[in-house]
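Please read the structure below before turning to the comments.
As you look at this complex, bear in mind that one protein chain is not there, while each of the others sits in place.
Labels for the chains are A, B and C, by order of writing; each one numbers its residues from 1.
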Amino acid sequence: MLKVSKVNTFYDKAQALWDVSLNIDEAEIVALIGANGAGKTTLLNTISGLLRPASGSIEFMGQRIDGLPPHNIVDMGLSHIPEGRRLFTDMSVHENLEMGAYPSRAWKGRQETLERVYQSFPMLKERAGQLARTLSGGEQQMLAMGRGLMPKPKLCMFDEPSFGLAPMLVLEVFQVIQSLREQGITILLIEQNVRRTLEIADRAYVLENGRIVLEGSCKQLLQEDLVKKAYLGL
Amino acid sequence: MDITTFTSNKKFWIWGISLLAVLAALATLPQWLGSYYVILLKDILMLVLITVSWVIFSGPTGYMSLASAAFFGVGVYTSALLLPMTGAVLPLLLVIVIAGLVSFILGLLAGALTLRLKGIYFAVFTFGLVLLIQRFLLWFEMNITHTRGRFVLLVEDNTIFYVMLAIFVATLLTAYFIRRSKFGLALQSIGLNEEAAAHSGVNVTRVKVITFAISAVFMGAAGAIYATKLTYIDPYIAFNPLFSFLPVLMAIFGGLGSFYGPIIGAALFSYLQEFLKTEFPFQYMIIFGLLLMAVIVFMPRGLVGLVQRLLASLKEGPEEKSTPGWAIIFCLFGILGGLVGWFIFRERRGARVLLKAGGVVTLIGGAAYLLMFLLTLLGGLGGGYF
Amino acid sequence: METVLNVAVAGLLLGGIFALISVGLSLQYGVARVLNVAHGEFIMIGAFVTWVLYTEFGINPLLCMVIVGPAIFVIGFILYRTMFNYIRIKAPSPDAFEGNSILAAFGLLFVIQYIALTLWGSNIHGYTYLAFPIHLGTVTIAANRLVTLGFAVGISFVFYIFLARTRLGKAIRSAAQDPATASLMGVNIKRVLAICFGLGALMAGIAGVLLSMTYPVNANMGLHYTIIAIIVVVLGGMGSIVGSFIGGFILGIVGSIVSYFDPGLALVAYYAIFILLLLVRPKGIMGK
Partner (left out) sequence: MSKKILIIFSVIVLLVGGLFVACDEEDDDVNGNGEPPVTKDEIIFGGSRPITGGNAIWEEVGFGPLYRLWISEVNAAGGLYIAEYGTSLPIVYEGYIYDDTSDIGTMTRQLERLMTVDEVDFVLSPASTASLFAGAPIFSKYEYVMLCAEGGATSIEDQLYALPYFFGVLNYSNRYQLPVFADLCLELGIDEVAMIWIQDLHGIEYAGVAATEFANAGIEVLMSKSVPPDVSDVSLLLLEAQASGADALCMFAYPDQNFLIIGTMIGMGINFDAILVGPGGNISALPGIFGPNIEGLMFEGAWNCNSTPGAQAFCDLFDSVYPPGTGDWWGHILYWGGVQFFEQAIVEAGTLDNTVIRDVMATSTFDTVLGPTWFDMFGDGGGLLAIECHAGEIGQWQNMVPEVIDPPNQYGEKRTADPWYPKPDWPTE
């Protein structure tokens, strides 16, 4: 479904990604793990069009998307829930969700999608009229996820959805992600919580200093020394 | 870097000596240049020194001050009050010192008032200061003193030039040492992150206010000497908002990244303005406007940024992405050629055609900028930039 | 009592004008991040075109809005889509973009003024339209001023609804808060910012149309309005239509009260309010 081949990305003159390639098949959960500054967010930003790769190609559902602006990419069904939630804090919960359905493909059916999202996150419905800034951290994360679902994505990219949340809420986030897969949505997940991530994901890639150093199914990876030492603290 | 360690630096002496040589050359200019060139040079020096003083505060901190016209105007008005045409109260040099002091105090006050403001609020407030003082002074003169403008003592051109040169040198030295001292470091840390600077022990308030006031001193002094050429002064003339915008424009034109950028930028910019006003009085606005736009579009880091880019591309070979760099070089040559042609042939009678030709080259340079811009637009259409 | 009423009415009428000239700049600066110092020049162009259309072709100035508005919108849109967007992409940081765009807008100011000078010269022009008194009780109001006030309120209201309710309006608001995230939502950020700049220019053009009914028109009139608009926008909070609206009226009313005692101190008063407000609320009336 998503095919990234030999992508190189720069910040000004500093190279952040080196020949990164990855593959995601339909209805998979693929995890991307790595230390801070390994280039995970850069990779997501490159896929979603916020950054332009200097070389390499990215294909989504058989179409080249590298070099396209972000709004075209989301229009094709690739939703990116960015790091740090990035809500529109001066807009209401309802409006934030509506913004999620901005692509014209999703705009028409936004009422139905909205109902579905409200079903998944009932608390958002209660707070529909509130400004996003008045929500608690957990509620904000739910809103960000709900907003990410509004464009009816085929592939969702989550960038540290559990960051800064209480353990209870972390669990909820993971449940939601799993339930998405059941709805047929493909997922690319970045998480600090490596153990739990590897539990729910099918496959994973390990990113270090902008390069993919390991890849494989989660079971395999759990056996790798590198993963054990660096990410599981074993 | 401490001043003492720096003065032992070899580079310092090289720069120092070459600067002295340039200054010495400047000092002898009135001996063999006509009075117009002395005045022009004086005005260019003034604009450069105002730009440099602006950069002292606004460069490292990133606060865009538009108070320059207020500081400058205070200087002009001090002259108007203390150096009336009918018998000066005080000697010229003393008046200039007083003007600097008054500006300093105004800088302290304005600095203290604006501590809480950041970004555009600071810019708008400082600009407001100019109009506020202008209007209040005007109201005061109209309603309280009933003054019909003030006449200022005329001072001999060469004297004005040398005084301006002295203020210029003082400004450069101050700017240089502030930049190289602990104080400059503190300023830069404020520019990068004010909270972090405060946490690391910088007295942010004090550093900001004092630097703001120091940058005001030279503008005030320059205003005081500038006034002696104007004959007639009223608050509108003294507090001309143009002097708020010029230093910003000139500094960005030259490039804020380095010490010499604003100096070169201001010198070229002011000369270019004079050139256009006299050679192309009827097209001055459009050429100047297009040039400003072209500079920002093609040289967002100013002249210095452009030179650095060119040097880098010479070293590392041409960049992979096509930039209109070469066109810019040629255009600059055109402009430079035009200016040189103008400068050399200006005094010869009957050479006006040639001068116009120099101007035509300049025009083509400007047109080339524009065309390159359009081409870039067209070229970028497919690339997703546009 | 009658004096108080007169001062209040004059303040309201003036406030309407101030609000009208500021709303556009608020959009341009609050969303598109361009402190457009050429804003007043767009007002000037609007006024000049109206003058030409009215005196040469006899077209009703109110009708001119329909002609001038869209035309200036297109100009603003293209300007942003090409030049300012290019500067935005090339700028290393948003702050650098703001600084550079002011400079480019300065260039624009010179260019537009040159065009106006070439086309219409530096002479003062004007026309009289709807110049008759309307008596409301003890208060007398010039009809053209009342119309201007009506349009100022109406247009600001329409704009407010547009931003609050429509899809494009929401896109504009989201782009104002976080352009990168808005683009992840599917907002074509280049287009939306260009639309914002265009709408700002359109508002300036319409303000020009209305102003030309009361104020003399000449090529140098722009900067004065730019300065007032900047004060009002900062006073009201950047990007806030409501803020600009309130800010405009506050300035107008204070201006009138002070003018009643001494017109020479009006601008001093504006700055006094400005400073006081910034000391109390450093982000403006509606700022966050």
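Some observations on this one:
In the analysis below, a contact is a pair of C-beta atoms (placed from the backbone, for glycine too) under 8 Å apart; a residue touches a chain by one contact, two chains touch by 3 or more.
Note that the structure is predicted; figures quoted are calculated from it, not measured.
Contacts of the undisplayed chain with the visible chains, over the whole complex, involve B, C. Although one chain is not displayed, chain B still touches it through residues 34-37, 39-40, 43, 85, 135, 138-139, 142-143, 146, 148-149, 151, 154, 226, 229-232, 234, 236-237, 240, 242, 274, 277-278, 281-282, 284-285, 318, 322, 324, 326-327, 329-331, 333-334, 337, 341, 345-354, 356-358, 360-361, 364-365, 368, 371-372, 375-376, 378-379. Along chain C, the points of touch with the absent chain fall at residues 6-7, 10, 13-14, 17-18, 55, 113, 117, 121-128, 130-133, 140-145, 214-216, 218-221, 224, 228, 255-256, 259-260, 262-264, 266-267.
In this section, only the chains that are shown with their structure count from here on.
Of all chains, the one whose Cα centroid sits at the greatest distance from that of chain B is A.
Judged by contacting C-beta pairs, the busier of the interfaces A-C and B-C is B-C. Averaged Cα coordinates give chain A a centre that lies 49 Å from the centre of chain B. Computed centre separation for the pair chain A/chain C is 41 angstrom, with centres defined by C-alpha atoms. Measuring from the averaged C-alpha position of chain B to that of chain C gives a distance of 30 Å.
Residue positions of chain B touching 2 or more other chains: there are none. Residue positions of chain A touching 2 or more other chains: 69.
Chain B contributes residues 62, 64, 113, 116-118, 120-121, 124-125, 128-129, 131-132, 135-136, 138-139, 142-143, 245, 248-249, 252, 283, 285-286, 288-297, 300, 373, 376-377, 380, 385-386 to its touches with chain C in the complex.
Those residues of chain A whose C-beta lies close enough to touch chain C in the complex are 12, 48-50, 69-71, 74-75, 79-80, 82, 86, 88-91, 95, 98-100, 102-103, 106-107, 147, 151.
Those residues of chain C that touch chain A in the shared complex are 92, 167, 170-171, 173-174, 177-178, 180-190, 288.
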